[in-house]
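What you see is the complex with one protein chain gone and the rest in place.
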Amino acid sequence: MQKSLLIQPVKCTGCRQCEMACSFEKERSFNPSRSRIRVFDIHSEARFVPYTCTQCAQAWCLQACPVDAIKIDAATKAKVVNDNLCVGCKVCTIACPFGTINYVADSGKVAKCDLCGGDPACAKACPTGAITYVDAEQTGYDKMRAWAVKTDTQSHTHA
Amino acid sequence: MRRAPLSVERNELVHHVIVGAGPAGVTAAETIRELEPEAAITLVGDEPEAPYSRMAIPYLLIGKIGEEGTWLRKGPNHYERLGITLMPGRRMTGLDPVARRIGLEGGETLAYDRLLLALGARPLRPAIEGLDLPGVHTCWTLADARQIAAGAVPGSHVVLMGAGFVGTIVLEALALRQVSLTVVEMGDRMVPRMMDEVAGGMLKRWCEAKGVKVLTGTSIRRIAKALVPAAEARDSLVVELSDGSILPAHVVVVSAGVRSNTESVAASGIGLGNGILVDDHMRTSLPDVYAAGDVAQGRDFMSGEAHVHAIQITAAAHGRIAAYNMTGRDQAYHGSLNMNVLDTLGLITCSFGSWQGNGGDCARLVDQTGFRYLRLEFDGTGDVVIGAQAVGTTDHVGALRGLIQSKRRLGTAVKEQLMADPTRFMAGFVQTLHR
Partner (left out) sequence: MSWTGKFLRIDLTKGTVGTEELNREWARQYLGQRGLATKYFAEEVDPKVDPLSPANKMIFTTGPLTGTAASTGGRYSVVTKGPLTGCIACSNSGGFFGNELKNAGWDMIIVEGKSPRPVYLSVENETVEIRDAAEFWGKTVWETENGLKARHQDPMLRVASIGAAGEKGALYACIVNDMHRAAGRSGVGAVMGSKNLKAIAVRGTRGVTVKDPDRFIKATIEQKKVLADNAVTGQGLPKYGTQVLMNVINEIGALPTRNFRDVQFEGAHKISAEAMHEPRVTDGKANLATNGACFGCTIACGRISRMDAGHFSIATRPQYKEPSGGVEYEAAWAVGADCGVDDLEACTFANFMCNEHGFDPISFGSTLAAAMEMYEMGVLTREHTGGIELKFGSAEALVKMAELTGKGEGFGVELGLGSRRLCAKYGHPELSMTVKSQEFPAYDPRGIQGMGLTYATSNRGACHLRSYTVASEVLGIPFKSDPLATEGKAALVKAFQDATAAFDASGICIFTTFAWSLENLAPQLDAACEGEWTPDVLLEVGERIWTLERQFNLAAGMTAADDTLPKRLLKDAAKTGPAKGLASGLDKMLPEYYQLRGWTPDGVPTADTLKRLHLA
């Protein structure tokens, strides 16, 4: 069954264990600035919101890539950047209307959530269950997906 | 305008001809294949290489990738596997909409059921004396890149004409080849159509600090052969500037803007503006003829008017929309959003939408010494962002597109936050997204 990340901001305490887990998984060091998931502190509303790629059906990043460096993983349906092909042109970073694919100056390439091949480190590290990896139908991304469609330059809703 | 017929029999083999093997054409071909597994698809390109990305040429020039790295699609036998017939190196010469066929160089014709004109654009060559001299190149095709790469060796004098978007991308590649580079731009700043005075000025200072000479408000009067061999024998050209001064040069790269490739269809009766006019379904004025990418003049998201947006993201979106409509699906396009990102010797800049604003509220933060700048433009006194520019910021910049294109209402509190510190746009975006 297709799974995706379920993020429940109300459970988040803002501890950033997810950011550390992500950067450790990808970089072997604890470096929140390299995390592909970010926790936003909505101070004025006393809320913390973990935020990452929804692996949206529109796949803006993939569509925008001029060198075919982003592919859909067959098993997880994650949009995955191939570092060997990415030239670092950053077009995907302005194309993604969610702001979840970012340029990394040190590597000269872009980075985004790839669901860790189906075993996301952020979900494992979250101490409060604010981030879980569950059947796609349950995810709170419905709202975001609906919004994504609104952002879409097309009016269709094919997936 | 007549709609594309929807009554095509299932078993009837529809032939989609796509002219132009850039991002718009390739995306359209692939999308048609997704939608119609059986249809015949022919992709005609006028260059000999496998379909490649012009966006990637600068990375080829600096040696970050080889020519294969520029290819739009990497899989082995990608087009063959998808059943897309590639016809490389074939220039289209004419279109007969009544006979429903196009003419190709050499007299051959190709019949179509649906035609997509993804003819792209080409560099403008301003009427300046000496532009045809050896050593003067545009930087547009892989063939151009090979020539520039051969001439622009470390230490050589290179003059770049034009610091527009494409010119500035080329600038980066040239500077990284360690040439002695002078940029000549007619406008009062670099990338005047992408950024305001503050950002353009910052970019100029940055380039100069990196050893690139930038002459704004200056034009090239003429280019001539060097009469007396200069101290450096390589400098076979002299470039005369509008202020009368002279620059010796080994290579001159011309990047003075682009224009849509409409000549081959000019006689067909197709509706033309700056490019081929298309409606919100990417339909041209001719039946069953569509246009996409740099050649298409279509709906602009912000104004609703028809503009040519010669950018990668628009080309891919056009290609997809066209494919849907060519296969009988009713697919309207909300319009293309103008946006660009540049990395100029490490200074990353981007702009989105109506970055000049419409005279409404504007949030700006300028750090001249730190080379950082952010400008957000709001729709009048409202709480909707309509344009943005950023210098030195890369994290989450896509959300600026999201804010603009979703026309999301931020609410008073978030708008106030962003007016005080526009760099918090991502937190504001997430805040409104998760309300």
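As written, the chains take the letters A and B, and residue 1 is the first residue of each chain.
Methods note: a contact is a pair of C-beta atoms (placed from the backbone, for glycine too) under 8 Å apart; a residue touches a chain by one contact, two chains touch by 3 or more.
Quick caveat: nothing in here was measured; it's all calculated off a predicted structure.
Asker: Out of B:Ser53, B:Ser354, B:Thr393 or B:Ser406, which is the one that touches the chain we can't see?
Answerer: B:Thr393
Asker: Which chain A residues would touch the chain omitted from the figure, given the whole complex?
Answerer: 13-17, 20-21, 23-24, 27-34, 43-48, 125, 127-128
Asker: For chain B, which residues lie in contact with the unshown chain of the complex?
Answerer: So the residues of chain B touching the unseen chain are 365, 367, 370, 372-374, 392-393, 395, 420-421, 423-424, 426-427.
By definition in this document, only the chains that are shown with their structure count from here on.
Asker: Distance-wise, how many Å sit between the C-alpha centres of chain A and chain B, to the nearest whole number?
Answerer: Result: the chain centres lie 27 Å from each other.
Asker: Any idea which chain A residues touch chain B in the complex?
Answerer: Touch residues, chain A against chain B: 9, 38, 40-42, 44-45, 47, 49, 51, 60, 63-64, 66-68, 85, 87-103, 105, 108, 144, 147, 150-156.
Asker: Help me check something: in the complex, which residues belonging to chain B touch chain A?
Answerer: By the definition above, chain B touches chain A via 23, 27, 53-56, 59, 64-65, 69-75, 301, 312-313, 316-317, 320-321, 324, 329, 331-337, 339-341, 343, 346, 348, 350, 352, 394-402, 405-406, 413, 417, 426-427, 429-431, 433-434.
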